[in-house]
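A protein chain is absent from this complex, but the other protein chains hold their places.
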Amino acid sequence: MPRSLSRFARDYLLPTGTLVAVLVLWEVAYRVFKIPRFIVPAPSAIIAETWEWRFRLVEHTWVTLYETLAGFGLSIAVGVPLAVLIVYSPVLRNALYPLIVVTQSVPKVAIAPVLLLVLGHGEASKLVVAFLVAFFPIVVDTATGLAATPEELLDLSRSYRTSQLKTFVKVRFPMALPFFFSGLKVAITLALIGAVVGEFVGSDKGLGYIILSATSYWKADLAFGAIFLLSLMAIILFALVALVERIVCPWYAAEQQQ
Amino acid sequence: MPRSLSRFARDYLLPTGTLVAVLVLWEVAYRVFKIPRFIVPAPSAIIAETWEWRFRLVEHTWVTLYETLAGFGLSIAVGVPLAVLIVYSPVLRNALYPLIVVTQSVPKVAIAPVLLLVLGHGEASKLVVAFLVAFFPIVVDTATGLAATPEELLDLSRSYRTSQLKTFVKVRFPMALPFFFSGLKVAITLALIGAVVGEFVGSDKGLGYIILSATSYWKADLAFGAIFLLSLMAIILFALVALVERIVCPWYAAEQQQ
Amino acid sequence: MIRLEKVDKTYRTRRGDLVHAVADITLDVRENEFVTLVGPSGCGKSTLLKLVAGLVPASQGTIRVRDEVVRGPFPDVGFLFQHPVLLPWRTVFDNVMFSIEMLGLESRSYRARARELLSLTGLAGFDTKYPRELSGGMQQRVAICRALIHDPGLLLMDEPFGALDAMTREEMSLELLRIWEDRRKTIFFVTHSIPEAILLADRVVVMTPRPGRIARVLEIDLPRPRSVELEFDERFKAYSHAIRSDIFAPRTDREYATLA
Amino acid sequence: MIRLEKVDKTYRTRRGDLVHAVADITLDVRENEFVTLVGPSGCGKSTLLKLVAGLVPASQGTIRVRDEVVRGPFPDVGFLFQHPVLLPWRTVFDNVMFSIEMLGLESRSYRARARELLSLTGLAGFDTKYPRELSGGMQQRVAICRALIHDPGLLLMDEPFGALDAMTREEMSLELLRIWEDRRKTIFFVTHSIPEAILLADRVVVMTPRPGRIARVLEIDLPRPRSVELEFDERFKAYSHAIRSDIFAPRTDREYATLA
Partner (left out) sequence: AQATAKPLRPFTFILDFLPYGEYTPYFAALEKGWYKEEGLDVRILRGAGSGDTVKRIAAGQGDAGSADFSPVVAARANEDTKVKSIAVYFRETWLSIFVRTDAGINSPKDLEGKTISTTPGNAHHVLWPLYAQLAGLNGDSVKWVTMDGAAMGPALITKRVDAAPFAHVHEARLQKQAKEQGASLKRFAYKDVGMDLYALTVIAREETIARDGAALKAFLRATIRGMEYAWDPKNIEEGARFVVTRNPEVDLDAAVGAARVATLYGLTDDIKTGKAALGQFDSAKVRKSIDVYTQYLKLKRKVEAEEVYTNDLLPVKR
């Protein structure tokens, strides 16, 4: 069918095309302007190096992916209840928000060593950094979405003399879903960054470690290869969140399509 | 008036109280569990050290504040138009989103050398890092908000055969304001982090520099003092965004209050 | 069943001014009675209904339902809002089942009833559509199904047939009467249509313009079961006339003084 | 003014099924004519109005307004939606002025007119309130003011008086007639009320149930200016009867077969 074909082109070929175009442009710029290799290497060199390292990189990618997803999961598990508390109680909102903002403003690179000291060298510390970085947009966006429930829907739901929980599950949360997903989209990329920052500080696995060590050893090709993989992972994770959004709230996604 | 008094208590005393309580708890925990000073120093020591350094810290605070606000401003200036493009054109959305996600997934610390070499050592590079970190939630949230405009409002606005711009200014954007502000709230704290990360990477001014150099000089008290100031700044900036939100969309904020 | 005593409601608007919506309402609605409420737009009919349902707190006076003071929503009630208020992410069928889910009843035993109500209201074949895909009148009918499905003992209905055409409206009115006679419910019903108010009611409550007070309570002494032909009955005409004079009289020289 | 030729509209729902809303509509509305449209709920009246306004594309056929094929919204039109569709962040006054702003007209010269319309519709004193703080009927009146303020040559009105009580409704009808006679506009007007359709119209268009087709176009030969007393006129009763029979006849044995 031409319609679904053009849609496939739009949804998959176009983004891929853009990325490829950027790489080509970069390669051309590299050659024309003779950019020194240690500032940025050429995409061709990066890809060659990545290919050479493919098996080992895959292992490191898994580690980072695991930390990212675990941190992301944790930030949903913590972020949504926090958003609920904030929306349901102005008192808690005023008490919690400053604390939450503090967790955001403390540079993770600065407290990651402390986390490392407390949580040890394993994946837990990276997971926690990913969580700390990622949960904030989930809280803010979900809270905004929950607060935006039209009053008549709340009245409707109240008219059943039902529990707050039920109102939440059946009315407020479904209504807030687009904004919850908006928070998730920001959070998933932040979780990835968080995992990488955690790896920078203390890990000998993961793409963050590869970037750090490759940079330290002046293997810019490899460092950028890891960055490529990271970007690819981010795009895929982001697309997956968008896909889940489309499945979970088709009524909303359909409108967005128009 | 008792009502405005209790509201004052709720809006100002409560958050302050929570923060003070956390500090007190921390101090107590510090003393009771004899937390080693190299893990975290005691709040009392931090405050004393901060007070000693107050004049110099104020200068550094200004630098970080300036970079944060400039980066934040830039991310609004870039983020909103991007959100508009994404909402108005599915083609552009599919082409742009991957690129935007890439800018997010690349660890800023990893590309800092490039930025430094390209932008030099001045405030520009920190501002750009702040911007790169902060603009994403503005794009995502504003886009979600814009896409969520009820169809009947769009129909109403179309019925005037008016320009897209006018529809945007008069209908879509006002409707998306709560979500725009949601993005701003996340963005302002990220901009602060971004500025600090930028300072980590190359600066001899700003709170980020203080944190890094104090850590290197084994002045944990001072490093934490700078983190305190950073947190304070984040809370104030966040509160300011919330205040502007309340002024700009009172109809929405009022509902949230209930 | 419902007992209002000197009920007063004043809203505070966002700008801080006060709007006196209803004043000094004292009214009894008996068990199984069908009471309709008419009055000019903005006189506080919806407000009164929400007060009874416990959705809005009274500024003064007390409201009792089933001998208990109303302090918030209570069970075994069906509330129909003036706007349809459907959940945009649910299909028509799931919107009707919403009541069942919210009340924690067992869905399975109500599915058949939901379908029956949908076809009774002319919505057969639309169960899998979404609210956006319905006409205004169809949305209102979905809301009616939702208010009826759990067969509540008390129905509070705010202009349920406002968006319906003359014929559908008559059919639905008769259907509602049938249900009411079948299952003996108490119904408190706001309408803009004077004939509808008379056709359905045991008593018609007429309100004055804002702040809404009770201008008159009219016992409708017409035989049941009723049918549309009653409109040609002389008593019907007399009731109609009485209500019209109540509503029309005070306004022409008061609120609408500006009118040419 | 408006010329519909074999217009057909089929919606595609989210689930992908097709809903045939209106079928084979051919109709001419003359300059300065007042045409009303009646028909059962869900028969496609709103759809037809949106087709004419260019808000929804036709599946087949052509629509011309002022001799130009409609491909999208066009100027000098006032559209009144079935729901009030007010902007929640604007006050009543600013909601009325919304038309002026959207059309790029000079606000200052319309402020007085906005106030005049508001008091004409009984909303004096509510200009600074927000839509949430109004009753359903008051919201609808704000929407009416918004559709009238720029004095468009063509008015497309979808059940403008649906949420109003009998008296306000009559007053507003007469006011609309006065405006129409004063300024000579073309008005295409959907209503559920048969008396209203007759009282206002030069011609009444009666539609069949979905897919909506034109069942009959009735010339209303009653003197102007009209008043509510006309309802007792014999010709009025005859028109009313004709329309009722059109609407009521086909349905009882078709769509509503399930009804007892």
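A, B, C and D label the chains in the order they appear, each numbered from 1.
As a working rule, contacts are C-beta pairs under 8 Å (C-beta built on N, C-alpha and C of every residue); 3 or more make two chains touch, one makes a residue touch a chain.
Just so you know, these numbers come straight off a predicted model, no measurement behind them.
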Which candidate, A:99, A:117, A:232 or A:248, sits in contact with the chain we can't see?
A:117
For the chain left out of this view, which of B:116, B:154, B:232 or B:248 touches it?
B:116
What chain A residues would touch the chain not displayed?
36-39, 56, 113, 116-117, 120-121, 200-202, 204, 209-210, 212-219, 222
Touch list for chain B against the chain that is not drawn
36-39, 109-110, 112-113, 116-117, 121, 200-204, 209, 212-213, 215-220
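Convention: only the chains that are shown with their structure count from here on.
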Go ahead and note the Å separation of the Cα centroids belonging to chain C and chain D.
25
Check: chain A positions touching at least 2 other chains come out as 151, 251-252
So which stretches of chain D touch two or more other chains?
14, 83, 130
Which of the residues in chain A come into contact with chain C in the complex?
152-153, 155-162, 166, 170-171, 174-175, 177, 249, 251-252
Chain C residues touching chain D in their complex are 11, 13-15, 17, 19, 38-42, 44-47, 82-83, 119-120, 122, 124, 128-130, 133-138, 141, 159, 162-169, 171, 175, 178, 192-194, 244, 247-248, 251, 255-256, 258-260
Counting only contacts in the complex, chain A reaches chain B at residues 10-11, 14-15, 17-19, 22, 39-40, 87, 90-91, 94-99, 101-102, 104-111, 114, 117-118, 136-137, 140-141, 143-144, 147-148, 151, 178-179, 181-182, 185-186, 189-190, 192-193, 196-197, 200, 208, 211, 215, 223, 227, 230-231, 233-235, 238, 252, 255-257
